[in-house]
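Removed from the display is one protein chain of the complex; every other protein chain stays in position.
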Amino acid sequence: MAHIGGIVHTHSTYATAWAQAQLDIPILGTTHADHLTVDVPCAPPMRDELILGDYEYQTGWQIIQEFEKRGLSPREVEMILVGNHAPFTWGDTVEKAVYHSAVLEEVARLAYLSCTLRPGVARLKETLINKHYERKHGANSYYGQ
Amino acid sequence: MAHIGGIVHTHSTYATAWAQAQLDIPILGTTHADHLTVDVPCAPPMRDELILGDYEYQTGWQIIQEFEKRGLSPREVEMILVGNHAPFTWGDTVEKAVYHSAVLEEVARLAYLSCTLRPGVARLKETLINKHYERKHGANSYYGQ
Amino acid sequence: MAHIGGIVHTHSTYATAWAQAQLDIPILGTTHADHLTVDVPCAPPMRDELILGDYEYQTGWQIIQEFEKRGLSPREVEMILVGNHAPFTWGDTVEKAVYHSAVLEEVARLAYLSCTLRPGVARLKETLINKHYERKHGANSYYGQ
Partner (left out) sequence: MAHIGGIVHTHSTYATAWAQAQLDIPILGTTHADHLTVDVPCAPPMRDELILGDYEYQTGWQIIQEFEKRGLSPREVEMILVGNHAPFTWGDTVEKAVYHSAVLEEVARLAYLSCTLRPGVARLKETLINKHYERKHGANSYYGQ
């Protein structure tokens, strides 16, 4: 993936709490949709033969496979949780990868609060997801910095 | 609305969590009643034809309509949540609008804590709501800055 | 009560959240027992005729009556929550009253976390309450500042 200029791995608190809960972070609001149009994926914990193999390399491989399995593009979704572990983010540059870690942590915090306040709350609807994403990204973007 | 001198839009954490949960913030204590006498309203997510139209303009229009539907005065209630989005506040001046954003965030945080501690806790009763609001606002006010 | 040298009223976050939930703060640990041997009392919301009378004066009167009703001594228990409102603390001096507000906020925060983690968790047992309180207070105290 020649376009990735930086990868960041943190154990930031709320994103890691979701990874430990082995749950995707549901898209509940426009804060989330300003950055990606789908739930933040949480890959399942790694299979034993991969853990016992070249673990660090396999972690990267597992992320690639999770994206393929879900049909996601790493250019559009620039973050993932690895189950029982913690988040990984990336971007065109190291600066953008760090920025995505900060975005993810706040998205994770907001979703934690909404989900503990109202378990099972409905996701954001498609028209609102697309409106918020597309006004900031792509050919017809017109809003934001 | 000629009296409005400023409008503030934030994605502050607790207020946004309530908006994502698509819930009014119930009036549970005198901290809330010092500032308004009703639940902080949460407007439903916008209808699709409005999202696909002039979205930013329609957001303002939606807020006005929600106030009309509920019979609320924007002079007495100077804040709202837009469902799945985030809070908007206003005031006679920009300074007051910013102040209302800070008030809303703390009211939202208190209500989050009370509601997760005791789901379904009863609202503040009318006599206490009116006492706290009226000692700070209107012709008979006598208390506070 | 000639021994009271200061009274402090805050709307500190966690203590106010308990007041809004209209719940006593249960004594769950030695942090609490280092300072008082009973649950932090939460007085019920004031009766309407008192709210409509001399409200601020009646708030003080209500606190005194709640202590009498529960058989508590304001020298041993130097804090209370007023339901739907917020905490009040006192002490021999203003400094001690402020200190009790800080103690109460941390006790309230710890109890919030324990009760949301394990609803209905058992209170601290009497022997441990008395041990912690008495090693810091009274004729046989020997521990801490």
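Note that the chains take the letters A, B and C in the order they are written out, and that residue 1 is the start of every chain.
In the analysis below, a contact is a pair of C-beta atoms (placed from the backbone, for glycine too) under 8 Å apart; a residue touches a chain by one contact, two chains touch by 3 or more.
Owing to the predicted nature of the structure, the values given are computational and were not obtained by experimental measurement.
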| item | value |
| --- | --- |
| Per the touch definition above, residue among C:9, C:70, C:96 or C:109 touching the missing chain | C:109 |
| Positions on chain C where the hidden chain makes contact | 28-31, 106, 109-111, 113-114, 116-118, 121-122, 124-125, 127-128, 131, 135, 143 |
| Interface with the unshown chain - residue positions in chain A | 11, 13-14, 16-23, 45-46, 48, 51-52, 55, 84-86, 112, 115-116 |
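Criterion: only the chains that are shown with their structure count from here on.
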| item | value |
| --- | --- |
| Distance between the centres, which are taken as Cα means, of chain C and chain A, whole angstrom | 44 |
| Overlap residues in chain C, where contacts from two or more other chains coincide | none |
